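Missing here: one protein chain of the complex. Every other protein chain is in place.
On to subunit A.
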Amino acid sequence: MLTIAGHDFGSRLFSGTGKFSDAATMLAALTASGSELVTLAMKRVDLARASDDILGPLRATGVKLLPNTAGARTAKEAIFAAELARDMLGTHWIKLEIHPDPKYLMPDPIETLGAARHLCEAGFVVLPYVHADPVLCRRLEEVGCAAVMPLASPIGSNQGLVSEAFLKIIIEQANVPVVIDAGLGAPSQACRAMEMGADAVLVNTAIASSRNPEAMARCFAEAVRAGRSAYLAGLGQVNATAVNTSPLTGFLQAGAPA
């Protein structure tokens, strides 16, 4: 069982709600994913345009909501977004993300650490989205973050585990859950992340942009379960040379006709 800030999660697959073609498709995919933690964003309302009410149906599913601070470019903006989300959704949980660069959406480590410190002191349960930086992840843990969410590759890129070597160091060193977030493009990549010992993964684009999001959500759920089980079972050692699996006694030669 995965526990973050005292909350137990039966599923180690967390899901985002963005980019789905409509609310019904999103809800079907979330149900198929088995996710018990799903992300949302906060946005200034456009009163002239009607939009799908996703909050009502999401609340009805009973999943835990994890609002994010997407759109924030500074610590100050992120703190403001967190306060908005807390007031509106009644949750102290916040996915802290600050990415001023619109091309690669790289998280700003300086602003993120500053905002994390402030929000933790203010009583928030902070899950920061960060680059796969082991030093930064330790700093975030020190200021009280409930988990760290290092990226596999740029948000929505489906590039997979580009940062694998550094994620391994983060997993090795962390004393809080490590949730690998962003860039996981295929169930096999999510499985690999879990085999490495990640505590959970967060997937959005790979499911939402699939031809069949509901089926893809199920595939990710199975992959995450398989990867976690493999991690617990213990992967075999990787060797540079062949290591025989059958006895090499040479009996075939010994018994061969002359």
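Assume a contact is a pair of C-beta atoms (placed from the backbone, for glycine too) under 8 Å apart; a residue touches a chain by one contact, two chains touch by 3 or more; residues count from 1.
As a working rule, contacts and distances are computed from a predicted model.
J.: What is the protein name, per UniProt, of the chain that does not appear here: "Acetyl-CoA acetyltransferase", "Sulfur carrier protein ThiS", "Ion-translocating oxidoreductase complex subunit C" or "Amino acid ABC transporter permease"?
T.: Options "Acetyl-CoA acetyltransferase", "Sulfur carrier protein ThiS", "Ion-translocating oxidoreductase complex subunit C" or "Amino acid ABC transporter permease" considered; the missing chain's recorded name is "Sulfur carrier protein ThiS".
J.: Out of A:Ala5, A:Ala28 or A:Leu84, which touches the unshown chain?
T.: Among A:Ala5, A:Ala28 or A:Leu84, only A:Leu84 touches the chain that is not shown.
J.: For the chain that's not shown, point to the residue among A:Thr112, A:Ser153, A:Gln189 or A:Asn204 touching it.
T.: Reading the full complex, the residue touching the unseen chain is A:Asn204.
J.: In the complete complex, which positions of subunit A touch the hidden chain?
T.: So the residues of subunit A touching the unseen chain are 16-20, 26, 39-47, 51-55, 65, 67-68, 70, 80, 83-85, 87-89, 155-156, 182, 202, 204-205.
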